[in-house]
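A single protein chain has been omitted from the complex, and every remaining protein chain is retained in its original position.
Naming follows writing order (A and B), and every chain is counted from residue 1.
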Amino acid sequence: MLTGKRQSAPVQYRPSAELVPQVLGGSTSAVARMITRAEAEYDEAAPALSDLYRHGGRAHIVGITGVPGGGKSTLISALIRDYVAAGHKVAVVAVDPSSPYSGGAILGDRIRMGQAADPSRAFIRSMATRGHLGGLSRATFQAVDVLDAAGYSPILIETVGVGQDEVEIVTAAHTVVVLSPPGLGDDIQAIKAGVMEIADIHAISKADRPEAAATAAAIKAMIALGSDAPRSGWQTQVLTLSATTDKGIAALVEAIDAHRVHLQASGELAPREEAIARTRVLSNINHLIRRRFDDGTQAMSAQLQAVAGRASDPLTAAMRLLGPENTEHRT
Amino acid sequence: MTTQNNSAPAGTTSSAPQRIRVLVAKLGLDGHDRGAKVVARILRDAGMEVIYSGLYKTPAQVVDAAIQEDVDVIGVSLLSGSHGPLFGALCQQLRDKGAGHVLVVAGGVIPEQDYAGLLESGVNAIVPQEARSELIVTTIRDMVAARGPI
Partner (left out) sequence: MTIYAKHALEGLQAEQAEWEREELAATLKARAEEKAEYRTECGIPLKRVYTAADVAHIPLEDIGFPGRYPFTRGPYPTMYRGRPWTIRQVAGFGNPESTNQRYKYMIETGQTGLSTDFDLPTLLGLDSDDPMAFGEVGRVGVSIDSIDDMDRLFEGIDLEKISVSLTINPSAWVIYAMFVAVAERRGYDFTRLTGTLQADPLKEYVAQKEWIYPVRPAVRLLRDLIIHCTNTTPKMNPISLSGYHLSDVGGNAIQEIAFIMAFTIAYCEEVTGAGIDIDDFAPRLSFFFISHQDFFEQICKFRAARRVYARIMAQRFGAKKPESMRLRVHVQTAAMSLTKIEHTNNLMRTAIQALGAVLGGCQSMHTNGLDEAFAIPTEEAMKLAIRTQQIIRDEINVTSVVDPLGGSYFVESLTSEMERQIWEVLEEVDRLGGAVKLVEDGWFQQKLADSAYSTFKLFDTGEKISVGVNSNVDASSSSAEVEIHPYDENCTNLQCLRLKELRATRDTGLVQSLLAELQDQARNEDVNLLPKTIELVKARATLGEICGALRDVWGNYDEPNII
């Protein structure tokens, strides 16, 4: 059995600082590379990413979530087409879970997304959670920063699954779209359990199936029941759509835009931005603290042994490691 | 699994897990996707992040996806016999679009007589159809390690 092989030359590593002006100039490959470096958590890339954050703040960030098989990819491909046709530079960050066993992942759905789109106007990036609890990693946010700095808007963040990821998307996006396939009984239970409250817009896919209208009606009824609306002044929208036949896509684009306008006009944008900032700062605190102790420092090992041997307890050990200045408010 | 070697550029040390990213792609009109999908799973199980292109992709579409996803490797499985022209176009476009660093691995039905021509046109490795998973995985890991961080 013969394997053909050719010696490949090592590549020249380009410092991240050099990539910053290219990202700001909209270079696709520079944007892609900065996201790679955010994921790799190279120390060298941190100042560049901070720099890019300060250049951002213009993009409208839309979270799109829902159960697997609900048609998210087909919907996103239709949205890309519409946004590009309307002259936007649109980006998608599609987040999928890493395998807990191997750490590997099968990512995204490039089969449908942006197949016909002009790659200079539509940027699609598939990202794995890489073990981050709750789905959205620091790198996901940083990817959005990079795309924002490069002038992409809207930026769509797609997360799969039910539960944690979907709830977390509220703290990453300006507008949250929950996509559900049509169905009765169990499907609605799933919506009820996880995501009723987080949606600014509910979209029901596969509008051509007979159950779609009933599902939409059921969701509307549930929204009416839970009328202690968590989002001030915005009437949650419920739409049915069929991405394969383009039905309802324009209405969804309109609803997303209406929500963006609402956020600005109602003054709700600022608290949302702050909520996003809060999530991110907390997640960085978490990251920095973990990094400080993950490396198996001597102090850490000593505390671990003490806790394991019941000579100390987890809380006391954590407080000792962090030092009094970091813990006094909690004690 | 780390991809870093001893001569890693300054500032590229990291405590985060480093993952090899692979675009598993189908080029042209060949619909045989059994092998491509099996390979996607093998690479996932070996700790890599895999993006599958779907069928009927042109070299331009595959290259554009590879750039945006910033993959380390493009793995293409071809059973239609048209590997000569299709790999030639793929590698040419990678170079034209400044993505010559992306490693290209060919699989599927490729006669040994054609190996030299494919390597000449820019393919980095050819894995024979009867390869076991270990050979596929080590071929990719070794190539990426030799190339170094991007």
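The working rule: a contact is a pair of C-beta atoms (placed from the backbone, for glycine too) under 8 Å apart; a residue touches a chain by one contact, two chains touch by 3 or more.
Keep in mind that this is a model prediction, so the values were computed, not measured.
K.L.:
Taking the entire complex into account, which one of B:28, B:107 or B:122 touches the absent chain?
P.N.:
Considering all chains, including the one not shown, the answer is B:28.
K.L.:
Can you work out which residue in B:11, B:100 or B:128 touches the chain that's missing from view?
P.N.:
Counting the whole complex, the residue in contact with the absent chain is B:128.
K.L.:
List the residues of subunit B that touch the chain left out of this view.
P.N.:
Counting only subunit B, the missing chain is touched by 28-34, 37-38, 40-42, 50, 52, 54-56, 58, 80-82, 84-86, 89, 109, 111-113, 128-130, 132-133.
K.L.:
State which residues belonging to subunit A touch the missing partner chain.
P.N.:
Where subunit A meets the chain not shown: residues 1-2, 69, 73-74, 77, 106, 109, 111-112, 115, 244.
The criterion applied here is as follows: only the chains that are shown with their structure count from here on.
K.L.:
Can you check how far apart subunit A and subunit B are, centre to centre, with Cα atoms defining each centre and the answer in Å?
P.N.:
So the centre of subunit A lies 27 Å away from the centre of subunit B.
K.L.:
Which residues of subunit A touch subunit B in their complex?
P.N.:
On the subunit A side, the touching residues are 1-11, 13, 15, 28-29, 32-33, 35-36, 39-45, 98-99, 101-108, 110-112, 115, 119, 123-126, 128, 130-131, 291, 294-295.
K.L.:
Which stretch or stretches of subunit B touch subunit A in the complex?
P.N.:
Those residues of subunit B that touch subunit A are 1, 7, 9-19, 21, 40-41, 43-55, 61, 64-65, 67-70, 97-99, 101, 103, 106, 112, 115-116, 118-119, 123-128, 130-131, 135, 139, 143, 146-150.
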